[in-house]
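Only a single protein chain was left out; the remaining protein chains are all shown in position.
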Amino acid sequence: MTTTPLLETSHVWQRFGGVVANNDVSITVAPGEIVGLIGPNGAGKSTLFNLIAGATPPSDGTIRFDGEDVTALPATARCKRGIARTFQVVKSFESMSVIDNVIVGSLVRTASIGQARDKALEVLEFTGLLHRAHAPASELIPSEKRRLEIARALATSPKLLLLDEVLTGLTPSEAQYGVELVRRSRDRGVTILMVEHVMEIVMPLVDRAIVLDLGRVLAEGKPADIVRDERVIGAYLGERHRARSA
Amino acid sequence: MLSAETIVQSLASGLLMGLLYGLIAVGLALIFGLMDVVNFAHGEFLMTAMYATFGLAVLVGLDPLLSAPLVAAALFVFGALVYLGIVRFAMRAKKNIGMVQIFTTFGLAILMQGLAQFLFTPDYRSIANSWLGGKTLSVGDIFLPVPQLAGAVVSIATFGLLYFVINRTDFGRALEATREDAGAVALVGIDRNRVFAIGWGLGAALVGLAGAIMATFFYIYPDVGSSFALIAYVTVALGGFGSVFGAFAGGIIIGLVEAITAMILPPSLKSVGIYSVYLAVVFLRPRGLFGSI
Partner (left out) sequence: MDAASFAQGRFREFMLAVLLVAGVATLPLFVKDVYIQNILVLTLMYAALSQSWNILGGYCGQISLGHALYFGLGAYTTALLFTKFGVLPWFGMLGGGLIAALIALALGYPCFRLRGHYFVIATIVIAETAYLLFLNWDWAGAALGVDMPVRLDSWVTFQFARSKLPYFYFALMLAFVTWIVTWAFENSKWGYWWRAVKDNADAAESLGVVVFHSKMAAAAVSAFFTAVGGSFYAQFVAYIDPGSVMSFQFSLLIALPAVLGGIGTLWGPALGAAVLIPLTELTRSYVGGTGKGIDLIVYGMLVISVALARPDGIVGLFARRRRARASA
């Protein structure tokens, strides 16, 4: 039995000048999944993220979310429909406190500051940042800022959460906390699409992995199969070869 | 009805003035391109150069054409000192850095105007006799004022030299590199403060050169910088922040537009043409004509 995918990109292209960053990419994400988007550097993962989030429009192709064609919708409209994202380079609101950062997210769903604050407090507890609620965002350490990114996105009550390398560069215990946070988010009913580099952490976490290489979808399937896939290994080795001969 | 002759004359004067505007603006463009700071005291640097030229002419009898290199050198030192003594601290601000540098340099502008007023009184000065002043060159039916002509020549030469320095010398590459990534540059052993100080010095020297020439045909008074400063900002923004060539092209465009506007509108509305063109350009190209930032 097939369920309607929550997210579906159909033959999506992204061209910048002469460069093709995304080449005929068609992927689906089913509700309730945790899907990993992996691939060597320059594979087009961030570009695809920006396309799904609505930060840039695709050169070609369509994007359907929750049964609706959202290709022409800007990021703000997609957020209202239920797509939230984090940024690879953390973009916290530095002049505001942690809780105020999260309130901005909650305000998508309610105009009442009181309700927004309640939601923010709940999300801060969920992401383990409640004790820092009134600290200025600028005073957080990097891993806390990452969690703030996630908290803000969760405050928008999303159906689909796009995580851009949230586990990269963390200490093992921080990464473990991050993994648990992702799992708990899914348990709350949020579908997750995450870009990651750290294979050892992400493979045990995701239900399914999609591999991009040079702008195309190279392979997709269960993590256990993907790591053994020769084309995937070749792409990563090839990356190392490319790096060495450069 | 304007005759063809008048129009050509107007455009020729506008072109010369435009090249001079480019020279005034390029120092601003250089400083901005280097460190993302808009020097709101740029007009006062011009004013300082004009007073310095005037001083040398009146006290030492040195013709502006001769004192121009001296004035430029003096302004170089002045610009570097302004960076080291004031702007350097503005760059350290952790929050609101845009506001800090705007108001720091703006405060400096007021201070310099006050000092000029204190030292020289608000009286208008002019250099009575100079090699360039008051003479015109006639090319066919067109009269080209010699000071503006000299200014235009210096401007073109300067831009040519700048192009060479920025693209072909080590120093120029260091300037570009510092702009790209000040942090990494430090690792390679290039002292960021030194590069910035030299950048400010160079920017000031360039406007100093323009000031020396302008002193031969403009009245000199404490306020004189303000109107040229605005033209300089508009020129740089029109050409696009971060582009030296943009300052050159922007200056020419501004000069021509100003001349055309003067033919159509009453003199007091002269600047409206420039402002309208700036707005039209940035509304279509939000980063100016050649801007990279």
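Should a chain be cited, it is by its letter among A and B, assigned in written order, with residues numbered from 1 in that chain.
Throughout what follows, contacts are C-beta pairs under 8 Å (C-beta built on N, C-alpha and C of every residue); 3 or more make two chains touch, one makes a residue touch a chain.
Since the structure is predicted, the reported quantities are computational estimates derived from the model, not experimental observations.
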Touch with the omitted chain, as defined above, among B:I31, B:L75, B:A116 or B:A215: B:A116
Among A:D24, A:D66 or A:D100, residue touching the chain not depicted: A:D100
Contacts of subunit B with the absent chain, listed as residue ranges: 32, 38, 86, 89-90, 93-100, 102-104, 106-118, 121-122, 222, 226, 230, 233-234, 237, 241, 266, 268-269, 271-272, 275-276, 278-279, 282-283, 286-288, 293
Contact footprint on subunit A, counting only the chain that is left out: 53, 55, 74-76, 79-80, 84-85, 87, 91-96, 100, 103-105, 107-108, 111, 113-114, 116-118, 133-136, 152-153, 156
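The rule is short, and it goes like this: only the chains that are shown with their structure count from here on.
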Centroid spacing, where centroids are CA-atom means, of subunit A and subunit B in whole angstrom: 48
